[in-house]
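One chain of protein is taken out of this complex; the other chains stay put.
First chain written, first letter: the chains are A and B, and each begins at residue 1.
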Amino acid sequence: MTLTAADVKKIAHLARLNMSEDDIAFYTPQLSNILHFVEQMNQCDTSHIDPVANPLDLSQRTRPDKVTEPNQREAFQKIAPEVQAGLYLVPKVIEDEA
Amino acid sequence: MEWETVIGLEVHAQLSTKSKIFSGAATQFGAEPNTQACAIDLGFPGVLPVLNAEVIRMAIKLGLGINAEIAPRSVFARKNYFYPDLPKGYQISQYELPIVKKGFLDILLEDGSVKRINITRAHLEEDAGKSLHEDFHGQSGIDLNRAGTPLLEIVSEPDMRSAKEAIAYLKVLHSLVRYLEICDGNMQEGSFRCDANVSVRKKGDPKFGTRTELKNLNSFRFIERAINFEVERQIELLESGKKVTQETRLYDPNKNETRSMRGKEEAHDYRYFPDPDLLPVAITMDQIEKVRAELPELPQQKRQRFIDAYALSSYDASVLVTSKALADYFETVVKESGNQPKLAANWVMGELSGALNKANLEITESPVTAAQLGKLVQRIADNTISGKLAKTIFEAMWNGEGDVDAIIEKRGLKQVTDSSAIEALVDKIIAANPAQLADYRAGKDKLFGYFVGQAMKESGGKMNPQQLNEVLKKKLNA
Partner (left out) sequence: MKTVAELSRDLASKKISSVELTKHYLDRIKKFDKTLNAFITVTEDQALENAKKADEKRAKSAAGPLTGIPLAQKDIFCTLGVKTTCGSKILDNFISPYDATTVQKFNDAGLVLLGKTNMDEFAMGSSNENSFYGPVKNPWDLERVPGGSSGGSAATVAAGLAPAATGTDTGGSIRQPAALCGITGLKPTYGRVSRYGMIAFASSLDQGGLMTRSAEDAALLLNVMAGFDEKDSTSVDKPVPDYTKKLNNSIKGLRIGLPSEFFNQGLDADVAKVVQAAIKEYEKLGASVHEIHLPNTKLSIPAYYVIAPAECSSNLARFDGVRYGYRCKNPQDLEDLYKRSRSEGFGAEVKRRIMIGTYALSAGYYDAYYLQAQKVRGLIRQDFSKAFEKVDVILGPTSPTTAFKIGEKTADPISMYLSDIYTIAVNLAGLPGMSIPCGFAKNLPVGLQLIGNLFSEEQLLTAAHNYQKVTDWHTKQPEGF
C-alpha cells in the first residue's frame, strides 16, 4: 500500500499526533516503505491457519469479587499535570464529542 | 400515508459487583471524585487487567434469564478512541465474540397478547468515567470513579413497533435484572441506561428506513417521549420529501426534543482488536448448570404460576411480578388472608400501590406490612367489616394504629350481621319516616336509597350491606 499525504493525515489524526506539512513529507514515504515491506506476508497461504492472538493456549483466569484497592488519590494526583477538588482538569469537554 | 415505527434498544446494565470488572477498586455510587479509581482504572503505565469472577456469573445469569446461548468461548477486545473519561484510550469490551448470544424476552401488549422480542447479544464491557462540566476556569473536571465499573450491554433486534412496546420490553428487562440480582436498576444513578435506535418506514415496506440513535435516556418516561418525538420528526421529514440522516441524537428532557450531536460527522474508526492483556473466557456446561441451579423463580415463570395457582388475570399477574419484592408481598398477603388471591390482588394493586405512590415509597418501605394487609383482607372476606370500612381501617393501619382487629375493636367498627338486630333497626327507620314510606309504596322506587342511607347513618356504617338490602326490601314491600 502506497500512502498519500491525505492518508497519513488521517492516520495521524486517529492516533492524535500533530503533523506539520514537513512531518507529512517525512513520514509518508517511510510508512509506505514499511507497509510494502510487511506485505510480504501476503505471499504465503494462511487459509488453513487459525490466527494467534497470544502465544499461550490458555483461557482467562478470574479473581474473586473483593475490594482490594485502597484510596490512593493523593499519591496518584501528586504527579498529575493539573487537578482541582480531586478532579483531573482538561480543556473544556464539549458533551457532543462523546 | 401510514408509517410504521421500528425500534431496537441497547441497554447498559451496571452489574452490582463489589469491585470493578478488571481491578479491585470499589464500585459504590457517590464517592468523592477519584477516590475509587486505582492505578488500573487510571490507566497508569504498566498496569494490567484481571477479570472479576462475579461478572461472568452474572452474565451467565442474564443469559439464562433471556433464554440465550452462552458462549463457551468469548473474547475481550479493545475499542480504541480518545476521550478524557476513557483513561487508557481504549475501552475493554467484547466485539466479535460476546459472552451471551441470541435470546428473547416475551412482553405483554395492551390488548393482552404476548409478543416476543429477540435479543441479538449481550456482552461485557467496562464503564467510562465522567466529565463534569462545571466551570473550572474554562476547563472540565474528570472523575474516574466510574471507570471500570462492569457493564452488560444488552442489544435487542429491531423488533419493537411503538414507544409503548419499547417501554414494555424495557420494563420486563428491568424487572429481570433485579430478579437476577445482577443490577440494582437505578436509572437516576445510571445503573440501567438505554440508547434507542429509531426509524420509520412505509407500512408493508420490507426494508428498514434510515435510523437515528437516541442517547441520554434516563427514565422510562423520557424514553417514551424521546421516541415519540423522534418518530414524529422523521415522519415529518419524509412526508416533506426530505431524508433522515443516520446520526446520534441527544434527547433534551427540558425542551422535549432530540437534537443532532455535533462532531459526529467524522466517522469513528474504533480499531477493535483482541485485548492482548486478556485471554479468551472459557465457560463450561458445569459452570452454567451450577448457576442455573441457583437461579430464583424468574418473572415470566412467576407470572404463569400466579395465573395458574391464583386464577389471576394475565394483567394482574404481570403487574404483581414487576418486582420480586412486590410479588413476595402479594404472596404473603394471600397466605395471611386465608387464601383470597383476587381480593388480595385488588388491595395490593389498588389501595396499597396508590398510597405508596402518593407517599413516594417503595414496596419494601410500606408502613403496612404484608401480614397486616392479609389480615385486613381476611376480615373483609369473612364479613367482619365492609369494603368501605376496610378503607378507613387501612388508613388507620397506614398511620400506625395497629392491626386490623385492634382497630375494629377500638373503634367499634365490627359489621352488624345479626339479622334480628338488622330487622329491629329497619323497623325503627321505617316507623320514623311515614311520609317517605307512603311515597315509596306509591311508586317512588328511588327512595329505597334514602332508607339505606338512613340505616347506615344510624348504625355508623356497620350494617352488612347485602343483609340490609334484603331486609329493607322485604319490609318496605310488605
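We take it that a residue touches a chain if its C-beta (ideal position, glycine included) is under 8 Å from a C-beta of that chain, and two chains touch if they have at least 3 such contacts.
Model, not experiment: these values are computed from the prediction.
One of B:Asn80, B:Asn216 or B:Ser318 touches the chain omitted from the figure, and that residue is B:Asn80. Residue B:Pro276 is the one among B:Gly112, B:Pro276 or B:Pro367 that touches the chain not shown.
Interface note: of B:Gly30, B:Pro45, B:Gly241 or B:Gly449, the residue touching the hidden chain in the full complex is B:Pro45. Of the residues in chain A, those that touch the hidden partner chain are 1, 3, 7-8, 11-12, 14-19, 27, 30-31, 33-35, 37-44, 46, 49-56, 58, 60-61, 63, 72, 75-76, 78-82, 88, 90-94, 97.
Listed here are the chain B residues that touch the chain not shown: 39, 42-51, 78, 80, 82, 84, 87-90, 142, 269, 271-273, 276-279.
Quick note on the criterion: only the chains that are shown with their structure count from here on.
Between chain A and chain B, the centres computed from C-alpha atoms are 41 Å apart. The part of chain A that touches chain B in the complex is made up of residues 14, 16, 53-54, 56, 58-69, 71-73, 76-77, 82, 84-98. On the chain B side of its complex with chain A, the touching residues are 17-19, 23-26, 32-40, 42, 44, 50-56, 73, 75-76, 82-84, 131-133, 136, 138-144, 250, 261-264, 269, 271, 274, 276, 278-282.
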